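Then we have chain A:
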Amino acid sequence: MSGLMLLPVFLPILAGSGILVSSVTAKQKKAPDLTEEARNKLHLFSAAVLVVSAVLAIVLAWSGDLSLTLFYLMKDIPVFFHIDGIGRVFVTVISVVWTAICIYSFVYMKHEGGECRFFGLYLVVYGVLVALTFSGNLVTMYLFYELMTLTSMPLVLHNGSREAIMAALKYLFYSMCGAYLGLFGIFFLYRYCSSLTFTPGGTLDPVLASGHEGILLIAIFAMLLGFGVKAGMLPLHAWLPTAHPVAPSPASAALSGIIVKCGVLAIIRSVYYIVGPDFIRGTWVQTTWMVLALMTVFLGSMLAFREPVLKKRLAYSTVSQISYILFGLSALSQTAMTGALLHVVFHAFIKSTLFLVAGIVIFQTGRTKVEELRGLGKEMPKTLWCYTFASLALIGIPPASGFVSKWYLAQGALEAEIGIFSWLGPVVLLVSALLTAGYLFPVTMHGFFPGKSGAQNVWKKQEPPYRMLLPVAFLALMAVLLGVFPNPLIQYFGQIAASVL
Partner candidate 1 sequence: MAFVQNLPFISIILSLFAGPLSSILSGKKAKWINLAVITIIGCMSAAVLGFVLQSGKPYVYMMGHFPAPWGNEIRVGLLEASMALFFCVVMFLCMLGGSRERSLEVEEPKENLYYVMVNLLLSSLLALIYTNDLFTAYVFVEINTISACGLIMIRQNGRTIEAATRYMIMSLLGSGLFLLGICFLYDVTGHLLMSNIKEQVTLLSESGTYHIPLLVSLGLMSIGLAIKSALYPFHAWLPDAYGYSTLSSAAILSSLVSKGYIFLLVKIFYRVIGFDVVRDSKVINVLFVFGIIGMIIGSIDAIKESNIRRMIAYSSIAQIGYIYMGFGLGTTAGVIASVFHIVSHAATKALLFVAASGLTDASGDSTDFFDLTGAGYRNKLAGVAFTVGSLSMVGFPMFAGFISKLLFAQAGVESSHKMLMTLVALAISTVLNAVYFMKTVIRIYTPEWKAGIEKKNFTKVTAMQQPAKSVALVCFILLNLVLGLGSEPIIRLFENGLKMFA
Partner candidate 2 sequence: MNAAIFAVVILLPILAGALIPLLPFRNRTWMMVYTEAVVLLTSGLVFLTLLNRPEEAFVLFRFTGNLSISFRLDGLGTVFAGLVSVLWPLASLYAFEYMKHEGHEKIFFMFYTITYGVTLGIALSEDIVTMYCFYEMLTLVTLPLIMHTLTREAVLASRTYLYYSLGGAAFAFIGMIFILSYGSTSNFVPGGVLSAAVLGDKRSWVPLIFLLCFWGFSVKAALFPFSSWLPQAGVAPTPVTALLHAVAVVKAGAFTTMRITYYSFGTEFLKGTWAQYVLMAVIVFTIVYGCSRALKETHLKRRLAWSTVSNLSYILFGVILMTPLGLVGALSHMIFHAVIKICSFFCAGAVIYKTGRNYVHELNGFGRRMPVVFGIFTISSLALMGVPGLCGFISKWNLVRAAVASENPLAYAGVAALLISALLTAIYMLSISVRAFFPGRNFDMSTIQDVEDPNWMMLLPLVLFVILMFYFGLHSGPVVGALESITAVL
C-alpha cells in the first residue's frame, strides 16, 4: 500500500519528462507547430495523468498514516515519505486546484504557444509538489523544495520575452537564496535534534541544545526568512510581484495559489514539527517573525492598492495574504494556527480564481490594466461574478470563506500571550482587509457600472468558452462554499493544531 505513494509522485514526473523530451526531439526535427490532433492528444494525455495522480494522491492521503523509506541519501538520512494531517490537507488542496487550473489552461495556452513544454513541466511540478507534501523528514522536504523551484522556474519565463526571463531569474535566485537560508537552519537542526523526521511538537534535543540556544535561534530565524521567501514575506518578497504577472495566467494562478503555500508548509514543518513551538515562544525570533509578518500584511495591501496592473495587484495581494497565514503561525497558539491553516485552503481557491479571471480577460481582450476593465460586467458577466465572489471571500465578508479564517486568526492572536501583538495583529489584519476591499472592489464596481463616460460603447458579449469558465466557477464556488460550511475543516485543523502545540 505504502509503495503506491510513489505513483502520484513519479507518474506525473515521468509523464511530464516524456512530453518534454518528445518536444525537444520534435524541435530538432524542425517539426511545425502542434496540429489540432496532436494538441488534443496532448491534452487528453496530460489530463488523464493528472486526474489519475490527483485521485490517487487524495485517496492515499485519506487512507491513513502511510510511510515509506525510499532509500538512504546519506548514512542516517533516508528519503522518507510519510503522510500526516498537514500533508493530507496540503495534498488535497493542491490536487484539486492543480487539476482545475490544468483544465483551464487547455484553452488558455493556445494563445501562449509552447504547449508541450508547458504541460510537461506542469505535470512534473505536480509530482514534485505531491512529493513535497508527502515528505517525512526535513532533508526529503528540502530536496523537493529545491526541485520545485527549479522545475517551476521555466513556467515563469514561458513566453520568452526578456522581461519574463529576467523575472524567472529573479524568482530562481530569490528562491535559491531562501532555500539556502533554510539549509543553513537544517544544518544546525541536524546537529541539535534527535532526528530530522517530522514529529508533532518537535524533535529538538534539549540536552544537546543547551548552551547553544543563541546559534540555534539564529539558525531558526534563517529558516523562517528562507522559507519565507517562497511565501513572499518581507524582506525577500520582491520576486513575487515580478514573477507572477509575467507568467502565463494559469502559471501565475498555480504560483500564487499553490507554490507560495509550499513556503508556508516548509515553515510549518520546521517550526512545529522539528524545532517545536516551545523553543521559540517568547524569544526574539517569534517577535521578529510577527513584526515581519504584520509589516508584510500591511505593505502588501498598500502596494496592491496603488498598483494599476491587475495581475500585479493580485500578486501584491498574495504577498499580503500569505503573511496573514504566517502571522497566524507566528502566534504559536492553537486557534491562530487553525486560522492559518484555514486561510491556506481558502486563499488557494480564492487567489487561483482571481488569477484565472485575470487570465480570461487577457485571453479574450488582451487588457491588463484595472482602468481598462470598465464595463467588463457587460462583456463577460459570468466571469466577473466569479471574480466578485472570490473578492468577497478574500476581503472576508461573511459568509464567504475569508471571514472564517480571519476570524480565527484574530481570535487566536487575542488569545495568545504575545504582548502588544495580541491587539496590534488584529488591527493590522482589519486595516488590511479594508485595503483589500479597496483594491479588489473597483474592478467589480466599474465592471458592472461602467458609468456614463463609456456609454457610447456597445458592449459586445465575449464570455469565454466553457472549458475555461467551468474551472473558474468551480474554484469560486469552493471559495464561497467552504466559508458557508467550514465546520469539518475547523474541527480537523483544530486537531492538527492541538497535536503540535
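Heads up, the rule we're going with is that contacts are C-beta pairs under 8 Å (C-beta built on N, C-alpha and C of every residue); 3 or more make two chains touch, one makes a residue touch a chain; residues count from 1.
Regarding candidate selection, all candidates are chains of the complex that A comes from, given by their letters.
Not measured: the values here are computed from a predicted model.
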Of the candidates 1 or 2, the one touching chain A in this complex is 2
For the complex, give me every residue of chain A touching candidate 2. 24, 27-28, 71-75, 139, 142-143, 146-147, 150, 154, 157, 159-162, 165, 168-169, 172-173, 176-177, 180-181, 183-184, 187-188, 190-191, 212, 215
